[in-house]
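All protein chains but one are shown at their positions in the complex.
What follows is chain A.
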C-alpha cells in the first residue's frame, strides 16, 4: 500500500505543565481534503503547529511519505512541502501579486543585482492561469478582495511545490460565491495530488468539500471518519461531548418594554453612519444584522466613543450624555467587546487578572494609586469560576488561552465594571459550537439580571435565535427593524441588509 503523505503518531505537547496534546494522531493522504475539527482549545492549531515546525513536540513521531522526519523549524517544513495558509493573511499590502509570490527568490538578470520583473510576472501569470484565476500579476495586493488575497496565498504556497496545504478557517471572511471559487480551486489541487488539511467550524462546508474528518477534544484524538458515513449531528456530539444549549423561543421573549436605557438620535459620521436612531430597552438583546461593511462596527465604536461622531445625540437613562472617548462611555456604564479580540479586545501579553480588572483598576487601589493585589486576585478568581474560564491560574498570560476563554475574560472585565449596557461585536466569531452555546447562555443570564445587550452578528441564525429585537443596517443606515416575536425569516432580513441605497429602493418599487 502506498504510504500516506503525512502520518503523526502519539504526539504529546505540554505548555508549562498543561497538556495541550495527549497522544494525538493524524493522517493525511495524497489528494484528499481532511477536516480537522474540534472546539477552540481542542488542540487543532497546536497539532498543526507541530506539523509546520512552529512548536516542537515533546513525544511522538511524524512520518512524511513513509519516512520518519524531524521538523525542527518552519523552514524544514517548507522544504518538505508543508505550507500553512493562516487565518490572518501574510501578504505585503503595498507589493504586487507577483512580488508577493516570489518574495525572497526574485528572478534576477545576468547582472545579479538587477531584478527581472518581466520573468517574474510571466511565471506568476502562468501559475494564475493554471488555477484559472482572473488576477493580474502586477496588481497591488491592497487592491484585491480578501478572497482574492487568500487565493494569492494559496498560489504562493503552491509555487513552493507544496504537497501538504493546511487551511485555517479559509472561508471565515468569504462570501458565498467566493467560497464557490475557493472550493473549485481546492478541487484542482486535489487532482494534482495535494493533501489538504481543512480546519473549519462551518459544518455544512465540511460535508461539501472534505473526504475525511478527524475530531479532537481537549487535546485528545477522538476519531477519524469518512465524511460520507457520518452525520453533522454526530460530529458535533463528538466535538462537544455534551448537550448543546438551545433557548426555547418562549423563554427569551421576556424582554421588558419598561425602561429605555439607551437612546440614539440622528447619529452621523462622515462616510460611515447616516442618521442612525434607535433605542435599547432594559433587559433586552437588540440584534444588529447586516452585511460586512454595513457600518455595524462603526456604529458600536461611535456609541462607545472610540471614533468621533459628526452629529447626533445619545441619551442614557433619558439623560443626554456627551461621549468623547471610551473612558467616558465606560463611566456611563457601557462596555464594548470588539470583533477583533486579539488586537482590540485584550492584552495578550498580560495575565488573566490584569485583563479582568483593566477597566476598573481605580476600584482596586488604596489611595495614592497603590494597587491592592489581593483584591484583584479575589475578583479574578471569582470571575474565572463564574464564567468557567479554562486557565491553569489567574497568572496565566492571555495568549495561552483559547479564543472562547479569552472572550470570557474580556466579558469578565465588563462584568467587573458592572456595565449596564454591553455591546457585543461578533461575540462568537472564531469560536466553536460548544463555547458558542455557553456564550448564548451567558447573554441570556445577563439580560435576566437586568442588563441590556446590543449584539452585532453576521450569522443570521444566531441573531434570530437570541435577540428580542433586530435592526438591520445597510451602507451606514438602518434599513429595517423587527420584533423577534413575529415569524420573521432570514430572507426578510437579507432583503433589508441588501437594500443598497434609497434610489435603488425606489427603482425596485417602480
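Here, a residue touches a chain if its C-beta (ideal position, glycine included) is under 8 Å from a C-beta of that chain, and two chains touch if they have at least 3 such contacts; residues count from 1.
Note that in this section contacts and distances are computed from a predicted model.
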item	value
Per UniProt, the name of the complex member that is left out, chosen from "histidine kinase", "Monosaccharide ABC transporter membrane protein, CUT2 family", "Alpha/beta fold hydrolase" or "Cytochrome d ubiquinol oxidase subunit II"	"Monosaccharide ABC transporter membrane protein, CUT2 family"
Among A:232, A:292, A:371 or A:448, the residue in touch with the chain that has been omitted	A:371
Residue of A:8, A:128 or A:384 touching the missing chain in the full complex	A:384
Missing-partner contacts on chain A, residue numbers	16, 304, 306, 325-327, 329-331, 336, 338, 343-351, 354, 358-359, 361-362, 365, 368-371, 377, 381, 384-385, 392-396, 413, 417
